[in-house]
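Read the structure below first, then the notes.
In this view, the complex is presented without one of its protein chains, the others remaining in place.
Residue numbering begins at 1 within each chain, and the chains themselves are lettered A and B in the order written.
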Amino acid sequence: MAEIRDLFGLELRVVNVGLESFAAVLDSLGVTVLHVQWVPPAGGDPERARRLALLDDEDGT
Amino acid sequence: MTRLAPCTPVTLAARALGRGLAQRLRATDRRGRIHSAFARAVNVEWLEPGGGLLTLHGPSPLAAPFAMALTAWPDAHHMAAWELEPGLPVFSSEDRLVAGGLEVEWRGVPVTDLRVTPGAEHARATRDRLVNALASFAHPAGAAGLASLAGCAARAAAARAIRDRDSRSLARAARSLMGLGEGLTPAGDDWLVGTLAALHRLGQHWAFADGHLASVLVGEATERTTTIGAAFLAHALAGEFSEPARDLVTAESLPRARAAAARLAAMGATSGADTLAGMRTALEALGAPGA
Partner (left out) sequence: MIVRTLIKRSFYQDSVALMGVARELRGGAGIQEAAALMGTPANRELMEQAGLLTAEAAAAGPNDLVVVVRADSETAADRALARAESLLTERRRRVEAAGRRLPRTLDSARRQLDGANLALISVPGPFAAAEARKALHRGLHVMLFSDNVTLEDEVALKRLAVERGLLLMGPDCGTAYLNGVPLGFANAVPRGRVGLVAASGTGLQQVVSLLAAGGEGVSQAIGVGGRDMSEPVGAAMTLAALDALGGDPGTELVVVVGKPPAPTVRARVEARLRTLGKPVVVAMLGRDVIPGRDGSLHTVTSLEDAAAAALALLARREHRTHSFAGVEDAARRIAERRHALAAGQIAVHGLFAGGTLAYEALLILEPLLGAVGGNLGGSVASPHRILDLGADDLTRGRAHPMLDATLRAEEIARAGKDPDVAVLLVDVVLGHGAAADPAGDIAPALEAAQANARANGRRLAVVASVVGTSADPQGLGRQVARLESAGAWVLASNAQAARAAAGIAGGPRVTEALLGGAAR
């Protein structure tokens, strides 16, 4: 069973979704980070986005 | 290959640089080129023979005696847009530098004294404090070169030479350590920088007076080690170090020394640890009766 502790000791490989400055800081520290040019999904409607995300769950991934 | 459209050129302010670097930059206009560019730092090589290096990096302690820390650092996007690429020209004049689309202003920036000279207190007290502070850091550092047969033999020879206050033997050992091991600055060079910091701080003039070390570390640098390693060694020979190394060796209390040692140990992949290891060997060897 996977545990939080499994993360300890691994190289962090970060996906940054949101403020670009966070990714810039991590990159300047030599941390592997990829910044996502995030745009609001579902045309900017939070309620639609939430419903889409729930559909996502049902994939069982 | 498509290039990004260049961003508007930007001016960044410097926030710190070493006194030696400031003097050299002010002395004359210079031309250079970008030697290498990494996520966190850019190295500039000056074109005149023996011109040396300049390292630009973000607002952290000066990582080299020839470093200039800026108040901010471009993110990955801008590194490409500002064309901070190897081979591109760099100009330095009075108190400003131009590299690609980046202008650096360093007028009025406080200069940091990165020289290590003997302190006011007795050398024994300094030595004991530093030995104490470094006690928890392991011999040797992680890099394979220092741990090889040749590396071990050379380090042992250096330790003996320091114990015996024999500058000729020290120079010979240094020759075997220069350029040895992994890294863009080879581990052996970092190790030697550590020993030199200790020798300068404890006023060991015997090591420098007769020029044997200089003829190896500077005279033979071009064929024995990388450009960056050579720059660190030349500055170390002259008593100039990075801020973390200087902080450690000039720390005036044990807690400060310990904290500085931890900071130095965290530098680079193994570079800081290698420097600490060299420092520690020199300090221990100097403890033996000799002078």
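The criterion applied here is as follows: contacts are C-beta pairs under 8 Å (C-beta built on N, C-alpha and C of every residue); 3 or more make two chains touch, one makes a residue touch a chain.
Here the structure is a predicted model, which is why all the values come from computation and not from measurement.
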Note to self: Let's see if you follow the contact definition: name the visible chains touching the chain that is missing.
What the structure shows: A, B
Margin query: Using the touch definition from the top, which of B:Val10, B:Val131, B:Ala150 or B:Ala238 touches the missing chain?
Written below: B:Ala150
Next item on the list: Have a look at B:Gly100, B:Gly181 or B:Gly278 and name the one touching the chain we're not showing.
Entry: B:Gly181
Next item on the list: Please give every residue of chain B in contact with the chain that is not shown.
Entry: 2, 4, 35-36, 38-39, 43, 58-61, 71-72, 75-81, 86, 143-145, 148-150, 176-186, 188, 222-229, 255, 258-259, 262-263, 266, 268-271
Notebook entry, point to check: What chain A residues would touch the chain not displayed?
Noted result: 1-19, 21-23, 25-27, 29-32, 34-41, 46, 49-50, 52-53, 56-57, 61
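Keep in mind that, in the parts below, only the chains that are shown with their structure count from here on.
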Margin query: Using Cα averages as centroids, what's the distance between chain A and chain B in whole Å?
Written below: 38
Margin query: Looking at the complex, which residues from chain B come into contact with chain A?
Written below: 39-40, 58, 73, 75-76
Note to self: List the residues on chain A that touch chain B in their complex, please.
What the structure shows: 20, 23-24, 27-30
